[in-house]
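Scroll down for the structure; my scribbles are underneath it.
Of the protein chains in this complex, all but one are displayed in their positions.
Chain naming follows the written order as A and B, and within any one chain the residues start at number 1.
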Amino acid sequence: MTTIVGRTAAGGDERPTSRNWTARFRARLGRVVPPDQLLPDRQPAYVRSWIYVFGALTLAALLTVLASGLVLTVGGATWWHTSSLGHFVNSLHLWSVELFFAFMVIHLWGKFFMAAWRGRRALTWITGVVAFLGSIGTAFTGYLSQSNFDSQWISGQAKDGLNSVGIGAWFNVLNPGQMLLWHVALLPLLLGLLVVAHVVLVRRHGVVPPIDADTPTGADNWPEPDESAEGGSR
Amino acid sequence: MKGSYIHWGVIQISVTNLVIIVAMIVVFALAILVPFPAGHVDDEDES
Partner (left out) sequence: MTTTSASSRAPRRDRTPDSHTFPTRSYDLVKEFVLALGVVVLLTVVLAAVFSSPDEKPITLADWAANAPNDVVATAAGELAGTTTSAEYGAPYNTAGSGQLLGPLALQRWAGVRIPVDSAKDLVIAPLQALRGDPALTGALDRWNAATAGQRQSWAATYADALAAAPDGDASAVPADPAYGPVPVLAASFLRLARTGGLEGALDAKGNFYGGDTTRGLLLLTDGAYLEDQARARNLGGDQWGMMNETGNYPGQPWMWLYTFWYQVKPFSTSDNADAQVWALMMVLSVGLVLVPFIPGIRSIPRWVPIHRLIWRDYYRQHPRR
């Protein structure tokens, strides 16, 4: 009888022709990110600038937004109007959102000027920008969920923009019940999936090399070094 | 009730928002310019 320990050591049953869905799924997941790159403890030596911390800061701010939001859900939608603790938690939520957007935009500026979409990283850029736009939409439903003067005015104004292109017929900003549920359930879920995809893609492809960087000497990778071609980088 | 706003031609912006935007640009510039602490001498390796 094969023991689990013995099979794991032998690499399990991950042949592409295996009929075992679990084994094939496991193999597929294993190929998403190179081995040891999901949580690496080494990084390319060219990663040496403070600009690189802004992705992590953005993610940290997002977690703070989610945590403060979760505390608000414990108290309920109108808790913060009558409780000073609730109001403080609301303040945490507001300021973590401001920090989230600030760090995210600085991260975007950095990634733009590094042309970080190079080397098959277009999807990393795309998921990042879609997450940015999705964050704006998520924040918007948050502003609509304040149950105060702000919500009244913002909903009254926003309805005109959304109605003008037909969206308002389904997405009713005057309906706080709908807006709150979008804000705490639907949109954070979609955003979370985008963020996970974005981070996995960064781990998969690695941090983009400098513009015009040459393949390190002696490395064996595409494209093939061509001694006879014109010199210099493009 | 009403906050402080700066008017410049067609542009109107709250002082707070302006401070935030300027701070972001300053932070971006610092992130680019401030040297990142060098790692340990024996850290680099040809892997």
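FYI, contacts are C-beta pairs under 8 Å (C-beta built on N, C-alpha and C of every residue); 3 or more make two chains touch, one makes a residue touch a chain.
Just so you know, these numbers come straight off a predicted model, no measurement behind them.
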For chain B, the residues touching the chain missing from this view: 1-5, 10-17, 20-21, 32-33, 39-40, 43-47
Contacts of chain A with the absent chain, listed as residue ranges: 34, 37, 39-49, 51, 53, 56-57, 59-61, 63-64, 68, 80-81, 87-88, 90-96, 98-99, 101, 103, 105, 110, 112-115, 117-122, 125-126, 129-130, 133, 136, 139, 143, 146-153, 155-157, 160-170, 172, 174-178, 205-217, 219-223, 225-234
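The rule is short, and it goes like this: only the chains that are shown with their structure count from here on.
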In the complex, chain B residues that touch chain A: 20, 23-24, 27-28, 30-32, 34, 36, 38-39, 44, 46-47
Chain B-facing residues of chain A, complex: 42, 45, 48-51, 53-54, 98, 102, 105-106, 109-110, 216
